[in-house]
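Missing here is one protein chain; the remaining ones are kept as they sit in the complex.
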Amino acid sequence: MAIDRLDAIIIGANVEGLFAAVELARAGRQIAVLERHPIEAAAGEGRDAVVSVAAVRELNLSQHGLRLASAPAVVGVTSDQALILWPDTQAAQASIATVSPHDADAFENFRARIGRAVRSKSSAGMHSLTAWLLSANTLDEPPPEHILFRAAPLARWLNEFFDSEVLKGMLAQGALMGTAVSPHAPGSAVLLARQTGFAGDDTSRFVAGGDLELRRALLATLKFYNNADIHFGADVSEIVAEREAVYSVRLTGGAVFAGSAVISTLGRERTGDLLAGGRQAAGNVLPLQGAVKPAQVKFTVVSAPKLPGVDAATVASGAIVRLNPDIERLTRAHGAFRAHQVPQEPCLEFRVIPRQIADGIQRWEVFVSELFIPAETSEGSWSGNRRERLVAHCMNAVEALAPGFSASVEAAVLSHPKETQTVMDAKRRGQGGSNLQPESATVPLAAPSIADSILKGLIAIDTSMFEPAGEGGLLAAHSIGLNKRAKGQADA
Amino acid sequence: MRSAAPGMDFDIIVIGGGVNGLVCATLLAQAKRRVVVLEARDRIGGMCVSGDISVGHRVSTIAHLVGPFDPAVLKALRLQKHGLQFTAKKIDSVALSPDGRHIVLGDDLRHTAQSLSAHSPADAKAWPPFETKLRRAAQHLHRWLHEPPGGAFEHSARGGFFSGRNSARSASGFDADFAAALDRSIAELLDHEFATPLLKGAVAFDAIIGSALPPRAMGTAFLAVLRRAMEVQNTDGHAHPQGGAGALIAALARAAEAAGVQTKINARVNHFLFDKGHIAGVEITSGEAVYAPTIVSSLDPVTTLLALGAERELPLGLKRKLKGFRHQGCLAKVNLALGAMPTFKGLDKRHLKDRLIICPSLGHLERSFASYEQGGFSSDVAMEITIPSTHDTTLTSSGHHVLSATVFYLPSILATGSWDTGKADLVGMIGATLRQYAPDLPDLVLAADVYTPADIDVIAGGTGGHWHGGDLSLDQLGPLRPAAGLSRYATPVAGLFLCGAGTHPCGGVTGINARLGAEAVLAHVGARP
Partner (left out) sequence: MTDLTTRAQTPTPLHARTAELCATNSWAAQHGFTVPNVYSSEREELEALASRVVLSDLSARQCWTFDGPDAGIYLSFATITDVTTLEPGQTTRTLWCDDQGNARGDGTIVRFGKDQFELTTSVRDFAWMLDGTLGFEVKVGNATGTRAVIGVKGRLASSLLSVAGFTGAPSNKGEVVQPTWRPAQIALMRDATGEGYELWTQADDGVVVWDRLWRSGAGLGVSPMGAAALEMQRIENASPIAGIDWWPAQLSPDLRDCRSPLDLGFTPDRLRCFNGADRVARAVRSMRLVQVCADEAMILGGLTARGAPAGTVTSQTWSESRSRAFALAWIKEDAAKPGTQLMTSGSRGPVRAEIIRDAFSKLPGLV
């Protein structure tokens, strides 16, 4: 194998690793991706994948087979109300009008204002709000659109436009899904722009074929860069940090790769295990923080959930259904999360995806996502019977609004945000979509000592954490720094 | 005898007889206007009032430290002449540690560093440059703090109340990178520099206290500088008036009277009176009308503009925007009458006059906020304690003491149960907490008074009871306080002005809001009557 020093070595050809690889390859870096499994193995469970529209565009993934699903409808359900935000604005307004004619008209204004604020934000750059507050020397005009967007809590924005608690709750939940932020946190208003499937103005979308299709598209994209190599069946046995910015990655077969930077998608613990010097050195690993993947339970069911007041076809075809959405409920749940507890009132949403008919039975997969589940609770970590309890907790919440659900469940798989969640350092480029400037994750921080000794160029990320998919990889790629002179050229 | 304009009883009505109302009224009267203060309750003072916990034990019921005062206000009002005396000035803060390794947070950087060295030599070394950086930034804020957002009123530029003793550079000299850092949370700022949990907990507590913001909220780093900027303006810092906060009000009342201000109590304003779209006066509880062409309200801006009949004169879009101004109080007050001085483990006697902070770490503050978010409270309450009887002998008989504590992050309404039963739990929890620091304290308690945020609201006159008149979050500061377009104390209603804590810069007993409100009025009606 090449002993010439690469710019970056990426361990793990999963979605995060591949995003990092494509981004670095695009910037002309010489990189290698090391994947343990042989090429035939499918890495990915056939789960939903959400990607940032901007990232797809920049990395040109649609050219290589990535299809974005059209925005799904978003349904808000309580015991006595069902509100459907269709992707089509007029249809959404018609639905909202059944609950509140006031809010139906305010809806379009709300979206227009967010659109203006987002555009104003990107053209203004990330100037400091404090600096603006201190130097605003003309008060004749209203403040620039993006100021309030970046300073205010999202609850304030929602209250300013809408009366319906269900509508506000739906929009708040969509904004907060995948974050550790409270609806009353200053600065959380920017999250309103990131709603998946938010009628028309979405910045992230579902991938039509799920995570498998996403990975295939990434691999196909990567193939086009001659400055990127991908090695299957390459099992890493050791990472040696020779000195700052000089690493060698040793494979079990004996081969060695040398690089100035390593991005490991194996997670902090496993990376620490591989690092020569063991766990001690693990404390020096530059950690990354991204969004918090919500806890997700995948139920396999033999009949799609039936919600009174919502057309079965709508539910069965992938609409996002939010149960009992309410801002104050989200606030209380966030309080529990902040205290490392599981919220008593779950803040849930689910999507139903039909699967192929097998044994003559049509099955569906119901992906239930729960917001604000702490990675580690005051009672201990997620294992064994605590996991079962979470699954039951999700199931019961759905049953309460869709009677008959529990009876239809054949199997349930829990995937959970793992423990490593660490402090962010990387300077973000000002992208729309996943701006996490508001309140950083409060729970559960890894040891604060990270701030001090950092090994430059070694980044460990936990792939289960990021939403939209690829955010971790992109962050990692940027942390390494793309400022150097481009070396190779892209073929595509 | 000055007389008001024909048909008018007064030139100016000031609504609210709290500190801001009284200061504003006095300054306007000194500018030769005929002014009346209308107070809804049966006593003036608002949040500044002294009361008895039990017979022979007097304390500042709610606000327990006053200042740092706007020096121009002090100069104009000459409160010392009117009987105001401080028994303690430039009160330092001490972050209490259960094991006695307390950290002194005061003017003297070396003293702080010294107390820090017992925790972490690295932190002791890092403190002076950090604090110096914050104080230097605070100097930059000086001008911003004392001028209305957008720059001084024309009138005062020619020599109004602003003392002009402006040693600070203008706010535009602010370091851009540092300004960006101030957008972030106080927790991040502290985590970046220090390791000692107690230090971080206390500094964060000080920055945020009063606002319903957790330590990781955006913009809380700015609050640390804002607090220091307040202290920069007046070297007397936080002080205790002899007799408690009520004594301050008494002095203010005398100053007001001396200037010719009239005061009416039990005169709650029901609604405004208008004449062709211009303010013409108010109707008060008795049904009586009081006429004046100019009204300054020290009530919170939301009540002033949306609940007293001024709504019709407002631009339509402002009404809903203004409702988003968050001014729900989240502090409680607990006052204890003690039979003897409690022993705080390891605390030097000279610090008993200081402001004692119980907030062991950022995590503690986080957990406290988490309970608040859920609509309850837990044992992780954070507190600021003073024992004013150490230096003010008028409060209680010899040997006895009074302890005055503000307790942080308590919800106004509990999610389960009510405060009627909750108060007892709260006192119990506070007792248990205090026991960790002063084991003998709970047994010394003779009587206890608890004021929940809802109680404080009532005492302050029913306008939210927020320590600062409104959360100090970035969307509610400076040009956005209380809303864009309302930040220069004038309102869209002709003749109606604001001067309370819900205006620039923030709350506290400082008089700045009142002075700027008065300047706004004079800029409008003319310097001379």
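For clarity, chains are labelled A and B in written order, and residue numbers in each chain start from 1.
FYI, a contact is a pair of C-beta atoms (placed from the backbone, for glycine too) under 8 Å apart; a residue touches a chain by one contact, two chains touch by 3 or more.
Because the structure is a prediction, the values reported are computed rather than measured.
*Asks:* Touching the absent chain in the whole complex: find that residue among A:Glu16, A:Glu35 or A:Glu145.
*Replies:* Answer from the full complex: A:Glu145 touches the omitted chain.
*Asks:* Among A:Gly17, A:Gly76, A:Gly318 or A:Pro374, which residue is in touch with the absent chain?
*Replies:* A:Gly318
*Asks:* If you put the missing chain back, which residues of subunit A would it touch?
*Replies:* These residues of subunit A touch the chain that is not shown: 69-73, 86-88, 90-91, 93-94, 101-106, 108-109, 112-113, 115-116, 119, 141-142, 145, 161, 206, 208, 314, 317-319, 353.
*Asks:* If the hidden chain were put back, which residues of subunit B would touch it?
*Replies:* That gives, for subunit B, the contact residues 277, 306, 309-312, 314-320, 485.
Everything that follows uses one rule, which is that only the chains that are shown with their structure count from here on.
*Asks:* Just the number, please: Cα centre separation of subunit A and subunit B in whole Å.
*Replies:* 41
*Asks:* Mind listing the subunit B positions that touch subunit A in their complex?
*Replies:* The touching residues are 140-141, 144, 149-151, 171-172, 174, 176, 179-180, 182-183, 185, 188, 191-192, 195, 212-214, 216-219, 222, 320-321, 323-324, 326, 366-367, 369-375, 378, 415, 473-475, 477-480, 484-485, 487-488.
*Asks:* Once bound in the complex, which stretches of subunit A touch subunit B?
*Replies:* 126-131, 133-139, 142-143, 147-148, 151-153, 156, 159-160, 182, 184-187, 331-332, 334-339, 423, 437-440, 442, 448-449, 451
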